[in-house]
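Heads up, one of the protein chains got dropped from this complex, but the rest are sitting where they should.
Let's look at chain A:
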C-alpha cells in the first residue's frame, strides 16, 4: 500500500484525483485489458483507474460542454424572473435557475476528477474554445417561453440524460442521477405553466402556441447531428459513455411529446408529423441542419450576448472570490497562532461524535435495504454485495 499518488500538474487531486501514471509499472496492455474488461462487464471506471487518453479527453469535452450548458442555460430563464406573473411562479423560477447553477457545479466537479481545473474549463468557455448547447442561443421573447423551455428543452435534456445515469464513467453517472431527479420538476413546472396559458384567454393560448412553434425544432436539434454525421458517436457508444444514438433518442422524444402536446392543446409545428403504424413511431419532418451549424458556429440570435454576459459576471465576481480568499488566509494565519478553540467550538457535538465512527470492517454485507442505498451510487443499489465481495475484480 502506498499513499495517494501525487496529482498531475501540481493540482490538488485529492481523493478523486487521477493518479500520475507513474505507479508501480503495470504493462500498457494489462491496463488496457483491465479497462476494456471493466467496460465490457458494465462496471464503472473511477477517477484513479487507468483509462485511455482519448476516453479521458472525450469525457472532458462532453462533461465540460454539459456543464457550460447548465450555467449558460440560466440566462434565458433568469430573463423572466423579475417579470414572473405571480409570486408562486417567481419562486418556482428562481428555484429552477438555482438548480441549473447546481447542475453546472456537479458537472464541473465530475470534469475535475479527470484532471482539468475549474478555471481552465471556464477560461475555455469564455474564450469560445469549448461549446455549450446551441439551444441557449435562442431568445426568450415571452413568458410562455419559460414554459416551453421547461417542457421541451428540459424534456429533451431528460431524454438525453437518463441513459447517461448509466454512463461508464462513475462521477459523471452519479452527477447525472442527481440532475435527472431535479430535472423532472423543471419539466413539470414548464408543462403546468403552458397548461395555465392554454386554458386561459385567446391571447394566452396564442402566446403558448407561439412559444411552442419557436422552441420545437431547436429542441429536436439538441440531440445532435444525425447518426451518420455524428463524429464521436460510435466511439462513445463503444465506451458506454453513450447508450443510445442521437436519432434513437430524438425519436423517443418526439413519441413522448406528441400526446403531451395534444393534452396541452397546442399544435407541434410540423406538417409531416404522422403516426407510422409499421414502425410504431411518429414520423417527423426534416430538421434544418444548416441552422444548427450556423448557431453552433456562433451565428445564432444570442451567442454573443450569452458569452458576453457570462464573461462579465465572472469578471464582476472577481473581487468576491479575492475577498473570500483573503479572509480565509487571514483566518488560517490567526488559527495557526493559537486561536483554535473558537474554531473547534464551531463544530457541533454531533459532528465530533461522528468522527469516532469506525470504518466498516470487512466487505459491506449483507446489502443495505434499497431505501437506504446512497442516491449517489446508482450502480451499487440493489446489487447483492455478497457475490460482489467474493468476486475478484480484475
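One rule holds for everything that comes next: a contact is a pair of C-beta atoms (placed from the backbone, for glycine too) under 8 Å apart; a residue touches a chain by one contact, two chains touch by 3 or more; residues count from 1.
Here is the rule we go by: contacts and distances are computed from a predicted model.
Undergrad: If you look up the hidden chain in UniProt, what protein name do you find among "ABC transporter permease", "tRNA uridine 5-carboxymethylaminomethyl modification enzyme MnmG", "Ring-1,2-phenylacetyl-CoA epoxidase subunit PaaB" or "4Fe-4S dicluster domain-containing protein"?
TA: "Ring-1,2-phenylacetyl-CoA epoxidase subunit PaaB"
Undergrad: Write down which of A:32, A:65 or A:117 is the residue touching the left-out chain.
TA: Once the missing chain is taken into account, the touching residue is A:117.
Undergrad: Touching the hidden chain in the full complex, which residues of chain A are there? Just list them.
TA: 1-5, 7, 12-17, 19, 23-24, 26, 46, 48-50, 95, 98-99, 102, 105-106, 109, 112-113, 117-119, 174-175, 178, 182, 318, 321-322, 324-325, 327-328, 331-332, 346, 348, 350-351, 354, 357, 362-363, 365, 372, 374-377, 386, 389-390, 392-394
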